[in-house]
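Here the complex is missing a single protein chain, while all its other protein chains stay put.
Moving on to chain A:
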Amino acid sequence: QFGAEFRRFSLDRYKPGKFEDFYKLILHIHHIANLEVMIGYADVHGDLLPINNDDNFFKAVSSAHPLLRVFIQRQDEVDYSNFGTNTLSRKKKALVTLRNDNLRRRPHINISMPHDFRPVSSIIDVDILPETHRRVRLYRHGCEKPLGFYIRDGTSVRVTPHGLEKVPGIFISRMVPGGLAESTGLLAVNDEVLEVNGIEVAGKTLDQVTDMMIANSHNLIITVKPANQRNNIIRSSRMSGSSGQSTDSTTSHHSLPTSHVLQNFHPDEMESDEEADIVIEGGLEPQHIPKLHSLTSSSLPRINGSSLSHRLQRDLVLNNSSGRESNGNIHKLLSSLKTDPRHSLVIPRGGIEEDGTVITL
């Protein structure tokens, strides 16, 4: 039922070859030549990303250090929502399930499927906001990329019953090169910040707004009035669907109005996105996850911020038992492998056992 197998094989890092060949190789090695499979890999951040063309295959191979963890799933079992950011963080799956049903009806284009990429940001609520405003959602994944922007005080001109009036406002003052905010391209210096996660900033001080943003940093939704109004979305267009821009992609995905509903901002969803706290049991009591514990509490946080291990712990403690089988397994497998991402991947010798709630290596 669990149906996982492990194979270890080598590739030439500098000449990985074509995706087609790799696909055939995989099928051959696993003796599953007659199956349609989806190939994925775990990137440096521990997220499951797909391999389905030459580009991302190359990317996968080049980012392997030194091992590339490749996951193979039957095509019909693949839940696309599990790629990218959703790999690990969903607790409430209602929305996701809904969307998957919709998606399945549509044939997938292998290259530019939005779900093959990790969303880093999105424009949301286009239908309810004035055209001059933009609501941007920044996703912070396990990735250690900084949010990377600064805000400042300033004055903005508002239309009031008394005519034009100068009012104090909060503006984006600086972008950190290579930061999340810059890479999205949706925020720019001198954009006026109007709301943070649905709460107006008017009347709040710079420090208050700073605190609000930091407190919401795991799922930051900023409504801005862009300084440059030329790139605004034209409402009448059919292209109003929101779309993610991707760090990895050069392709535009405006043509796919697929995930409009999903990307809209729901308070409920925001909750579900929230990251839960980690509880580590200690002492001499019988351990649920003794090995992991020792790993996490000692070596890991020192190496690489503890975010990864925290996610892992969280998943284990919270016992996301409602997940679908195959995907759940993949997650857990992924999670377990991720515990030590920088070091060489050690494949557990005894295989993997599942006792229903937690896995033991």
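Before moving on, here are some points about what is shown:
Going forward, a residue touches a chain if its C-beta (ideal position, glycine included) is under 8 Å from a C-beta of that chain, and two chains touch if they have at least 3 such contacts; residues count from 1.
Heads up, the rule we're going with is that contacts and distances are computed from a predicted model.
For the omitted chain of this complex, the UniProt record lists the protein as "LLGL scribble cell polarity complex component 2", which is one of "LLGL scribble cell polarity complex component 2", "SPT17 protein", "N-acetyltransferase domain-containing protein" or "Peroxiredoxin Q, chloroplastic".
Only one residue from A:D21, A:E36, A:E131 or A:D153 touches the chain missing from this view: A:D153. Only one of A:K59, A:R174 or A:K225 touches the absent chain when the whole complex is considered: A:R174. In the full complex, chain A contacts the hidden chain through residues 140, 144, 146-154, 173-174, 181, 197, 199, 201, 204-218, 274-285, 297, 301-302, 305-307, 310.
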